[in-house]
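One chain of protein is taken out of this complex; the other chains stay put.
Chains here go by letter, A and B, matching the order in which they are written, and residues are numbered from 1 within each.
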Amino acid sequence: MSDQAIGSRIAYVRREAGPTRPAPIMTRGVFAWVRENLFSTPMSGVLTIGSLLFVLWVAPDTFRYLISDAVWQAPDGVACRAPGAGACWAFVAAKFEYFMYGSYPRGETWRVDVTLVLGLALILWLLIPRLPRKGMAAFAFFVVYPVVAFFLLRGLEGVLPIVETNLWGGVFVSLLVAAVGIVASLPLGVLLALGRRSQLPFVKFFCVVFIEFVRGVPLITVLFMANTMLPLFVPQEWTPDRLLRPLIGVSLFAAAYMAEVVRAGLQAMPKGQFEGAMALGLPYWKMMRLIILPQALTTVIPGIVNSFIALFKDTTLVAIVGIFDFLRTVETARLDPVWAGPTISTTGYVFAAIFYWVFCFAMSRYSQMLERKLAAGRRR
Amino acid sequence: MSDIQMRQPHVPWWNEPKNRGFVYQSLLFIVLAFLIWSAVDNASTNMRARGIPTDFSFWNRTAGFDVNLTLIEFSAAASTYGQAFWVGLLNTLMVSVVSIIFATILGFGIGIARLSSNWIVAKLATAYVETLRNLPLLLQLLFWYNAVLKPLPGPRDSVSVPNISFVTPDIVPTIVCAFIGGVGYAATRYARTIGGVAVIVANAIGALLMLTAVAIWLSGVVRFSGKAGIYLNNRGLIFPEFVETADTWPFAIALVVGIVGSLAFRHWARGVQKETGDQMPVALVAMGLIFGLPLLTTLVFGAPFDLARPELRGFNFVGGTRILPEFAALMFGLSLYTASFIAEIVRAGILAVNKGQTEASSALGLTRAQGLKLVVVPQAMRVIIPPLTNQFLNLTKNSSLAVFIGYPDLVQVFAGTVLNQTGAAVQVIAITMAVYLVISLVTSFVMDIYNKRMALVER
Partner (left out) sequence: MAASPLVKTTPVTNDIAVEIVGMHKWYGEFHVLRDVNLTVRRGEKIVICGPSGSGKSTMIRCINRLEEHQQGTVVVDGVPLTNDLKRIDEIRRDVGMVFQHFNLFPHLTVLENCTLAPIWVRKMPQKQAEEIAMHYLTRVKIPDQALKYPGQLSGGQQQRVAIARSLCMSPKIMMFDEPTSALDPEMVKEVLDTMVQLAQDGMTMLCVTHEMGFARQVADRVVFMDRGEIVEINTPEEFFKNPQHERTKLFLSQILH
């Protein structure tokens, strides 16, 4: 080939800029979306149509059962027992107070409300990143609040009438178990995690054994143990309250899981932080309290929230040792002969499901948000 | 230099790190020792005071209660508490293994569906995961048991599954359906080559046509008639029992030969590929051997089993095999709940494989399927398996929720009934916990070895 032939072909200079054309209709907007996401292959098309048919098949019946055919108002279960009736929301309305407070004396329920509102306010203070003075919030929540809550709920001789714990129940007890679990398990978990990473062989041994033991057995057996064995381990006159026993069990159980979450945070800390703190001459506890733990705990907040979700779902198990948590009150209420009927069980469970789902889903979204925020912070 | 040397001897002994450590450890030790000693002391006093046994002699005493599901010989009159322990343990293992299998299959399916390029499929899978994992397992178990299985009618009004039979398809409808389906498929193929709104319309119509064709064809071929001998009622799911006949043996042998044969074939095919590079359709041949051989013996010798169909006598069914509603509810609950966690693990595992890996395998000319099999899956499985075993352990521990719906697992039989009857709380709970602990520890030990072997080699 001649040089000229190549030369004429190889050199090229674009004289004017090519115009930017709008994308063909199929690569943009709704059409592109539908094609990419619903009909990208024949198989995908079949799945789309099939799934749509499935949704169309399920949705109307669900709607009818839960909304349009549901019994919204009724004095007792008669209307709900009618053939073809949907969910019996009247049952939920009638039992609402029981679901919330269990058998707590009706005149005293304001005490529960106050405790809950107080707790909620403190939790929001702790959880909303923008609010200031987290240290004070933590002190109020972890130290002051438990004492106040105890006397509010249980009562104080001469000031507030005593309400025995066997009357406590409902959502209130579920929240109580979860709250005690988290409040007790956080500090315990931190100690266990530090112990597991400690240089001291006996301390380390003890922490490893405790953590692995608790994580290796089901919560139910821990509750059984707390319920039947704890009273045996203490002098008879000290026999712990029957609500206190599962609380201890749940706290120890949650602490072992919390310890692993915290340990992950400690492990993720760069070695330089430890070295820097030591170079400043900080002794162990000061180093942990001022430098390491604040950072390590911040990075594992999503993990802490996740274990709280697990703990919250697990509170349902305390029913096995006779505690009337929310789910147990539903179980009891659905057997009430005044209401019993074919739709009552489903209604009760759907109501419980909505409660637990909203709570857990919100928490998990919160934890995901934190995770994104933390990740963004690290990238910067 | 001299400064340091001068100072060193003056460190007070309590500031020496070693001594401090010793003091801390001694303190912890003393506190623990005191706690344990006082617990033991109190326990022995309390137990004597209440007449609670302190030894294991109950193990060999007659149990005196019945269990409605036993994998080993068990009767109230002749069996001991020790045997009750084994009954419970085996039931725990049975429901755990069965649920693990279902949860894994479902979890992988949903995890992959969450990554589907089809938006609706992905969203449905997400809805499944977000619903199931945010509800307490106990609530789900109670729902299945109390709201779904228990309200089923009694044995006399059982839900009966009809016999499903297939008639030879008529030639004309078959051709018509094939034509409709073919047109549908052609439409979806054609849709890719044209532009505009027509693509979506063609795709939607094509998909509808294909589905319609399949539905029409099936409605012509499948017949529901009579009773299949499968009944669903509040006593459980009852289905025909397989009874051994003279023709069972050829069938069983064919099955074993099929399995062993396909393993051998795979081995041989690998050798051939190594030598000559030729690839055999291993999966196809294995399917043929495993399903084909037994089918062949059935054709030659006749049905391998007699079906002992359950029959309604009075108020209950006689004959047949029964799955207890307690077992079914526990299995459903555990599988569906755990599947939502497994799905997330699978999704994360697949996402953990860098997109560059797929691109590189495509660029080398591997097909999509090959790229998945040889590059993506092996890497994803390394990420998936450790948390997956963790879920298996969780499922096994969660099977203890059996106690709430009366399935006779270890906790219900042993830590429940046996404990109540013997009062030997400490011993029974210690044994129960030890069982779960051993399962956990053995599993984590095996997993540790696995992880060390499979870890990707890094610098």
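In this section, contacts are C-beta pairs under 8 Å (C-beta built on N, C-alpha and C of every residue); 3 or more make two chains touch, one makes a residue touch a chain.
Everything quoted here is computed from the prediction, not taken from an experiment.
For the chain missing from the display, the contacting residue among B:49, B:178, B:198 or B:360 is B:360, taking the whole complex into account.
Only one of the listed residues, B:45, B:279 or B:321, touches the absent chain: B:279.
Think of the hidden chain as still there; on chain B it touches residues 192-193, 273-279, 354, 356-357, 359-368, 370, 374-375, 378-379, 382, 456-459. Counting over the whole complex, chain A has residues 1, 6, 9-14, 17-24, 26-28, 32 touching the chain that is not drawn.
Assume only the chains that are shown with their structure count from here on.
Centre to centre, using the average C-alpha position, chain A and chain B are separated by 25 Å. Those residues of chain A that touch chain B in the complex are listed here as 24-26, 31, 34-42, 44-53, 55, 199-203, 206, 212-213, 215-221, 224-225, 228-229, 231-236, 309, 313-314, 316-317, 319-320, 327, 331, 334, 342, 345-346, 349, 352-353, 356-357, 360-361, 364. Taken in their complex, chain B has these residues touching chain A: 21, 24-25, 28-29, 32, 38-39, 42-43, 46-47, 49, 52, 116-121, 124, 130-131, 134-139, 142-143, 146-147, 151, 185, 188-189, 191, 195-197, 199-200, 203-204, 206-208, 210-211, 397-398, 400-401, 403-404, 411, 415, 419, 425-426, 429, 432-433, 436-437, 439-441.
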